[in-house]
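Here the complex is missing one protein chain, while the rest keep their positions.
In order of appearance the chains are A and B, and numbering begins at 1 in each one.
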């Protein structure tokens, strides 16, 4: 339980067996490589890294092509498939099967097909855009009932077509009207421009041009040979034709989607290949052999060695020893019981432990369970959570990560139900139930209970701190950093409590004495790491001042009460409204049901989210703050989580 | 009946009513502003990446709680109102409503800002969205405390 013990290995193999070995190790999965090129000593010895940049580039390029094809095709998969995918999960293959199938698939020709279709699609879209632009250009000219060909074929006169800004329209009309041998007409208008046709005798053309030019005239040459109206009809027909071709392309795309799984298999295969190449970067080499360093879980050491032997025969040299407790490079792999495992993601979100530390997951998981339940505290909500997560776990095919997530809430649902029974709460006050603690009246008791839980939580954390110090052989530290705090805080709590409760005076006195001893102890030892006397005194005072922080910590646990109350009261407020609606006859009942379902669903969401976050806070700040440092690197398995295909 | 008499006779229910109104109005305004702010951010995200709707809805709902807290307090306070109540009683109800009224108002806006920033996390790095949600929920703690105090005040003194 807790952090998996690691072995550090250094492996020498001949260059030609490297590839084969890597494949075997990838099947083995649990290897974490170190980058030897970073090692200063190795640099001094003059060993060099292995250059795989070119090979990597090729793989990257292939992956890119695969990704492109998959993304394009994904646009055409129908929805039903996606739904089925969730239900069935991703297809799964073994490592060997994946490799065998991948090399039989000719994805390049496939990529070319997709590529071709995409270019065709782009071409059609481009054509359609052009047609649209042409239609737009011609639209203002619809009223012109002359075939365009005829218009431009007039030999004796000059024909000018174009547009002017509307603000000049009047002015231009006036000026053109003064000409003698010119026919002109405003054919059409749109928001900003007037479209103008003018036919004038050669002798006057220059004059007309000048007038137009002074008014921001832009010449437009009409396209087509027929009347603009007819040309537009033809263009629209062309557009429809392109549309048909587009639909045809869509069909072709859809046919290709049947091969999507094949592509995904190749994609995964290349991903694995890329990982092997990236791992190769961590090697260093001489002319004949390669060296690699890394970590493997200690209990898999024999298997590891066997696999190497199988691939390399006798031609290898392996040095293996247990990883040092203080080695900062040891990667962290957590291993916990089914229950604690579902809480691991919370540890990882904060920071993984360092190799010398302990895995805090099992320690905080019990408290997390209790606190979460206390905040949601509703039988109904708990049951919904229980049925929902249980059903999903049984019915759906999920990845390990999703499973852990659901399992996490599955366990939490029990605690929620338990606290629901304690508070007598079922969807708030929907059904009156007997309660051990009545929330509406006994909130003082609830507050005391919350803080009592807080004291337990924090004392437990202090205990862990003491235990860690003893385990690492620092008995004095355990006494100074945990023992004195126990005395000071425990005594203080007993003393303060005795002021409000009637207890025998002996308890009051013992409490006071304990507190004073503890505080003096802290005062004298708190600054022991400082070098100067002043530093020692200041440090001691400062550490003692930390007691105020503990007071804040204890008060922080009042959120256990607060969230419990808020979710219960919001639920009862919803029930109250529903009750009012129910009195209003049949329509009221219908609306009441809607309000009930929507309102309660919203409250479930709110209280689950709130409780999740606030319990995290209690864990990270109040609990971890006492003993846990973290900062370990995660163990990078030699096979990352696959995207499309589940690899067994 | 002159004004003083009205004040003496009905002052209680007027002040109590004021408390109820404030408990709904102020956190309501705050929540509307907060949800609106996040809504603007999320709608920006929807233009580019509509598939992230689920997670962005989660972020958008966060600053909405304060309005709900105020509403619950208002409902509970309303249950205690009656037309002939004494001035002291009415004033007490008003006081009991103030914590959630003020804290609910401001905290919803601040929470909205944090959640809107969280939408940026969702836009750029979807895996880390949980952290944005956690930051945002932390702001709510204070509205929660105010809510619980208002609740206790309403229940603690019997007239």
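By definition in this document, a residue touches a chain if its C-beta (ideal position, glycine included) is under 8 Å from a C-beta of that chain, and two chains touch if they have at least 3 such contacts.
Quick note on the criterion: contacts and distances are computed from a predicted model.
Novice: Using the UniProt record as the reference, specify the protein name of the hidden chain from among "Xanthine dehydrogenase family protein molybdopterin-binding subunit", "V-type ATP synthase subunit C", "Ger(X)C family spore germination protein" or "ABC transporter permease".
Specialist: From the choices "Xanthine dehydrogenase family protein molybdopterin-binding subunit", "V-type ATP synthase subunit C", "Ger(X)C family spore germination protein" or "ABC transporter permease", the unshown chain carries the UniProt name "V-type ATP synthase subunit C".
Novice: Just to confirm, in the complete assembly, which displayed chains does the hidden chain contact?
Specialist: The chain that is not shown touches these displayed chains: A, B.
Novice: Which listed residue (A:20, A:60 or A:190) would be found touching the missing chain in the intact complex?
Specialist: The single option touching the absent chain is A:60.
Novice: Per the definition of touch given earlier, which of A:29, A:123, A:202 or A:325 contacts the omitted chain?
Specialist: A:123
Novice: Have a look at B:45, B:58, B:97 or B:143 and name the one touching the chain we're not showing.
Specialist: Checking the options B:45, B:58, B:97 or B:143, the one contacting the hidden chain is B:45.
Novice: Just name the one of B:13, B:37 or B:108 that touches the chain not displayed here.
Specialist: From the options B:13, B:37 or B:108, the contact with the absent chain belongs to B:37.
Novice: In the full complex, which residues of chain B touch the absent chain?
Specialist: Touching the chain left out of view, chain B contributes residues 37, 40-45, 47-49, 113, 116-117, 119-120, 123-124.
Novice: Just the residue numbers, please: which parts of chain A touch the chain that's not shown?
Specialist: Residues of chain A in contact with the hidden chain: 57, 60-61, 64, 68, 122-123, 125-126, 129, 216.
Operating definition for what follows: only the chains that are shown with their structure count from here on.
Novice: Centroid from C-alpha atoms only, then distance chain A to chain B, rounded to Å. What do you get?
Specialist: About 30 Å separates the centre of chain A from that of chain B.
Novice: Report the residues of chain B in contact with chain A in the complex, numbered from low to high.
Specialist: Those residues of chain B that touch chain A are 58, 61, 65, 68-69, 71-72, 75-76, 130-131, 133-134, 137-138, 140-141, 144-145, 147-148, 151-152, 155.
Novice: Enumerate the contact residues on chain A facing chain B in the complex.
Specialist: 349, 440-441, 443, 558-559, 561-563, 565-566, 569-570, 573, 576-577, 602, 605-606, 609-610, 613-614, 616-617
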